[in-house]
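Taking it in order: structure first as structure tokens, then the write-up.
The complex appears here without one of its protein chains, the remainder shown in place.
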Amino acid sequence: MKTMFQTSTPGRKGVWPKAADKGAAHFLPDNLLRGRDLPLAELSELDVVRHFTRLSRLNFSVDGNMYPLGSCTMKYNPRFTEEVAALPGFARLHPLVPQIRGAGKLTQGALEVIYHLEELLCELTGMAGFTLQPMAGAHGELTGVMLIAAYHRDKGNKKTKIIVPDSAHGTNPASATIAGFNVVSIESKDGIIDPEALEAVMDDQVAGIMMTCPNTLGLFERNLPKIVQLARKHDALLYYDGANFNAIMGKLRPGDAGFDVVHLNLHKTFATPHGGGGPGSGPVGVSERLLEYLPISRVVRLEDGQYFLDYDYPKSIGYIAPFYGNFGVFLKAYAYILRLGRQGIINATENAVLAANYLRKRLENHLEIPYNRICMHEFVSSAVNQAKKGVRALDIAKGLLDKGHYAPTIYFPLIVHECLMIEPTETESKETLDRFVDDLIDILAKSETDPESLHQAPVTTSVRRLDEVKAARAMELKE
Amino acid sequence: MKTMFQTSTPGRKGVWPKAADKGAAHFLPDNLLRGRDLPLAELSELDVVRHFTRLSRLNFSVDGNMYPLGSCTMKYNPRFTEEVAALPGFARLHPLVPQIRGAGKLTQGALEVIYHLEELLCELTGMAGFTLQPMAGAHGELTGVMLIAAYHRDKGNKKTKIIVPDSAHGTNPASATIAGFNVVSIESKDGIIDPEALEAVMDDQVAGIMMTCPNTLGLFERNLPKIVQLARKHDALLYYDGANFNAIMGKLRPGDAGFDVVHLNLHKTFATPHGGGGPGSGPVGVSERLLEYLPISRVVRLEDGQYFLDYDYPKSIGYIAPFYGNFGVFLKAYAYILRLGRQGIINATENAVLAANYLRKRLENHLEIPYNRICMHEFVSSAVNQAKKGVRALDIAKGLLDKGHYAPTIYFPLIVHECLMIEPTETESKETLDRFVDDLIDILAKSETDPESLHQAPVTTSVRRLDEVKAARAMELKE
Amino acid sequence: MPYIPHTPDEQQAMLATIGVPDMAALFADIPPELRPKSFDLPQGQSEMSVLSHMEELAARNSTDLTSFLGAGFYDHYNPAAIKALASRGEFFTAYTPYQPEASQGTLQAIFEYQTSICRLLDMEYSNASLYDGGTAIYEAIMMAVRKTRKRTKILVSQGVNPIYRTMLDSYTTNLNLELITVPHNQGQTDVAALMDHLDEDIAAIIVQNPNFFGSANDFTQLFEQARKNGVVSILSVYPVMQSVLKTPGEMGADIAVAEGQSLGLPLSFGGPYLGIMTCTKPLIRQMPGRIVGKTTDVDGKTGYVLTLQAREQHIRRHKATSNICSNQSLCAVCSLMYLALLGPEGLKRTAELSIQQAHYAAERLTSIPGVSLYNKTPFTNEFVLSLPCEASKVINALVDKKFIPGFPLGRYYEGMDNMLLVACTEKTSNQDIGILAELMGGVL
Partner (left out) sequence: MPYIPHTPDEQQAMLATIGVPDMAALFADIPPELRPKSFDLPQGQSEMSVLSHMEELAARNSTDLTSFLGAGFYDHYNPAAIKALASRGEFFTAYTPYQPEASQGTLQAIFEYQTSICRLLDMEYSNASLYDGGTAIYEAIMMAVRKTRKRTKILVSQGVNPIYRTMLDSYTTNLNLELITVPHNQGQTDVAALMDHLDEDIAAIIVQNPNFFGSANDFTQLFEQARKNGVVSILSVYPVMQSVLKTPGEMGADIAVAEGQSLGLPLSFGGPYLGIMTCTKPLIRQMPGRIVGKTTDVDGKTGYVLTLQAREQHIRRHKATSNICSNQSLCAVCSLMYLALLGPEGLKRTAELSIQQAHYAAERLTSIPGVSLYNKTPFTNEFVLSLPCEASKVINALVDKKFIPGFPLGRYYEGMDNMLLVACTEKTSNQDIGILAELMGGVL
């Protein structure tokens, strides 16, 4: 499809504000003014509408396709929450209003949303306090590690290491490193953390252990009590990566289990849309002993019921975001949680796990399942057998696109060869699950009878297989 | 694509209101209650979202395609007017509020919109008064004919006939008949009304003459002054079908030219969307002598600047709509007119006519143009030459679909054989117009070299040529 | 030039292709003496400025009212997904599906709409919709007149929405038809009187369920009697309530019509709304408006087309069954989305909650001294209160407190100035009802 620059016509107008009586040159000297051209696209409003309407049709999305992308929790995004976030009373609100003395009364509704959502997340996770500032999951991780650092610094601990199991999310080691720690990796055993391997690397240098639970293999970390014990022994804090929290709501609360820090992905578990890669929201919850380090500002409720921005936390790690986080996103999560309520949330978890196990079971005779036991909300399978015939996980993924399904996450986690990581979520119907399985089985059969057709896939998408090496080499990053 | 009934699953829930404590059986006796099943589709919200997302993709639309449908004025529908119509201050307003004594003050904004839009339409058309009640163009026609009838009845005239030229819209004779008149048709000459033919049928039985100007051939009725004269002579009223008003704004006002009744199509000229066939809005304007017959209620402005619903017009034809017309539609037209303003409206007309003539000229060596002179906002062409080789207008239309354009209006007006009636509107860019012409020329070339390929068209749409005879015979009108 | 893409250069190029020097040359056919005498429109404004003006106008309408207005037009909850889906450009910027291969989205949706409406109203056929409930009644009468040929009288119950009866008066003025209005009997549709009027001059009988006063009825016997007399039975219904009320099909109606606004459309100060029109098999050839039918393409694949077009104006011109050449397509699709989202049980819950709230309201309000229930027979979500003073007096007193307690029947019914028509929906809270009771108690 042509880019907007290719269809641009010099002099064409779209939205057209009225002209100022006096131009910039009247108010600013020449040396401060732009000297170079501004070659943005020049389009009519209809051009723009058609361009983006057509572009949109080149996308798969939850609204159009099953999206079994493991670890991404691509559940249905309820439409009414979009309406909530667009309410002028929220969308038009300048974030500095409540920072002006005397003007906090003008934003009581917004502050209540923050306060109450934090309360709800505390109850969901068993944590003592939450901050909504982090603007994505990885940002939450970084915040969490910074909290761990602040704790140890304050206690005078000299800690340099963070332990990350090989079944954790890829961002965990990156976040720990960015925050100034050295990362120690440990190998899993039978798909879960091996307490002996952990014990072997534990020492007083260890600031924290970052776990994903259920982990990226979709397995619950059954040795959790032992791990907690080990962590406590060395005053290491336990970090819970909430990317997979959809598996476990109402079944386990990280706080009860002994975790000190948890981040959640509102755009996964709480149904806020992913937007093609963002915006997300990655709130962080902490146990009692980390409360005083949470980022500022914090919303507090005064005795008269008024909400108030409090900056008076001297041990706080400070500002993580310019304001209160991705407010527009947590409006949606808040509305979603109120809609579901206690039972609805438990049902979401149960049905997510039900769907994953159903898929696992229906596929077990067709695809290698490395850890073929009851899984949580997702499971990993492997195309090792197909790979022997030359059909790799990638080919299977592309074959699924031709059948109108998005592909599972592939080649992740790294510890499973030819990995296909499948997460159906609770919102896909049984007939969609069945159609996915049937189509996948059909593709697997083709890997025997007609492997070439899978190497050719996809053929029904707007482009066929793209040359990623060429892209990296050519570095054409703009027109 | 499967219907929603085919994917329905008994017991599945979508939007789910809370249950009443007491069911209908508590309040109503058995004999008043529904005995039969209610087999509506049972779907989840995601099912519904996917169903309609997918259905929508089966449609061509202005947002996706050039839509050169003659006589339909498929111009760009500005997005901001959708936002206007959705403002809660308008969308949530119960229409009975201003009919309650003392509550008119609660709807002053809405009443002002009606009052001011009527004023603007009067200035646009040169008419003395307007009603916004008619809910579509054909409904406006019926209203207009009813006004003509009321006028003659009130004057004691015994009139039974309405004259409709063969180049008028198909709805004109239907509307006249429905309103109780006999329709007299006259033949055009050189594409426009022949004053002699008109004079030959004029007598004192003639209640009115319904004209479309420019007519459905896209030609301006050059003999208009003569026609007006003839009508006046017999006390026949002159009706202006405004379906083609986009051709003429700022260039001619029906009121100045001597018309007594005019209907406009807000969904054509004033850019309100067509919605796949409705809702429309067909306001009717009248000259001074018809003012007192306009439908009630009418919005009047009191001396204190307040707006008020006035029902006190004893000669009024009464209620045409339950309330004030398709208010949601005229909000959009009103905002559009304010956005364009005087010059913007003149520009719209000029560029609509420019585009039509540009297409006509670029096509004249490829397609028969029966009236090949300066046209207004549309023109008719004919595939008579192609038909000799077996490629009919229908085949050309289907060929255009395969090129990603909607088709022109075909086989209308009836007076041109193998007619293709083309209206590009002012909002299609030159490169889109050029692409349309190039594709059409390509198709015309194919009609020589490979006519069969056009008989096979369309092949890129979700279904291929559909059997309309079978549909009419089978009468499967529901599932 | 808002929304016009052409640059001056492009305009010149196009004029050159046409072979004219300027824009004026394109309008040379218009006689100079016909040029506009005035064209005094305001100057154009930016989108920002128009939107801000419209927001100011919108703000001059009160939306913080607690309203008990119904009278045929109801404030049910519209799920957010409707607007989100209906605002897809592919739906709202398409035209009538003249090229069915390029319009299967709209066509299949209308086919599903027809199916859903047939199932909800328990009737054999539905068209693709008409303008509104009032024009649907008028078109139903015309169907009956065509069907019964020489009959010219129409029996109309006074329990039919008076707004629609007023519309009928307008529409039939020029036609050789006589409307006979049969008065209600203390808020009840007078079935006995209607029966008495049935004879061989009557083309059609029209009744409404629940009637304008909210009372539910069973018209089975009436319709049976009508059939015996060769009279076409027309029933106007309230679609949401059809999930719990005896159906037109069960009662034996020949034509069932309705205002479809309650099915997912905003009140929007009176429109656009949705005229629902259904009939039995023998009447299908008389059906006005568009109809979508199922068929197959050349490959045998299922598809949908506009069908039975021989009835329509663009083919038949003055011989058409009606002059209607559009439907309320997008409104029909919205109502289909509404029905799909709610499903049979959701719709029933909506109806039952509305009924329950109305009965609670009736109980609370009739406990005010001097206030009594006017309805003598069971009602659904709307009822009439008999007040000890003029209803408009009470309304006036409450309007300033942002409460509209209902609709004063005196507006349309002579001698009923003390009567107040009160409607509830599932959106009406017990708290709202409690405050209303207090406020009304305070002024009475």
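Should a chain be cited, it is by its letter among A, B and C, assigned in written order, with residues numbered from 1 in that chain.
Everything that follows uses one rule, which is that contacts are C-beta pairs under 8 Å (C-beta built on N, C-alpha and C of every residue); 3 or more make two chains touch, one makes a residue touch a chain.
As the structure is a computational prediction, the values presented were derived from the model and not from experiment.
> Which shown chains does the hidden chain touch?
Output: missing chain touches A, B, C.
> Which candidate, A:77, A:188 or A:246, sits in contact with the chain we can't see?
Answer from the full complex: A:77 touches the omitted chain.
> One chain isn't shown here. Among A:317, A:333, A:440 or A:454, which residue touches it?
The one listed residue touching the chain not shown is A:317.
> Among the options A:155, A:189 or A:222, which residue touches the chain absent from this view?
A:222
> At which residues does chain B meet the chain that is not included here?
So the residues of chain B touching the unseen chain are 9-13, 15-18, 44-47, 49, 53, 78-80, 82-83.
> May I ask you to list the residues on chain C that touch the chain which is not drawn?
Contacting residues on chain C, toward the hidden partner: 47-48, 51-52, 77, 79-80, 84, 87-89, 426-427.
Following the convention adopted for this analysis, only the chains that are shown with their structure count from here on.
> Farthest chain from chain B, comparing Cα centres?
A
> Provide the C-alpha centroid distance between chain B and chain C, rounded to the nearest whole angstrom.
20
> Where the centres are mean C-alpha positions, what is the separation of chain A from chain C, in Å?
46
> Distance from the CA centroid of chain A to that of chain B, rounded to the nearest Å?
The answer is 48 Å.
> Could you pull out the residues of chain B that touch at least 2 other chains?
12, 45, 49, 53, 57, 62-64, 76, 78, 427-430
> Chain C: which residues touch two or more other chains?
Each of 1-5, 10, 45-47, 79, 81, 83-85, 89-90 in chain C touches at least two other chains.
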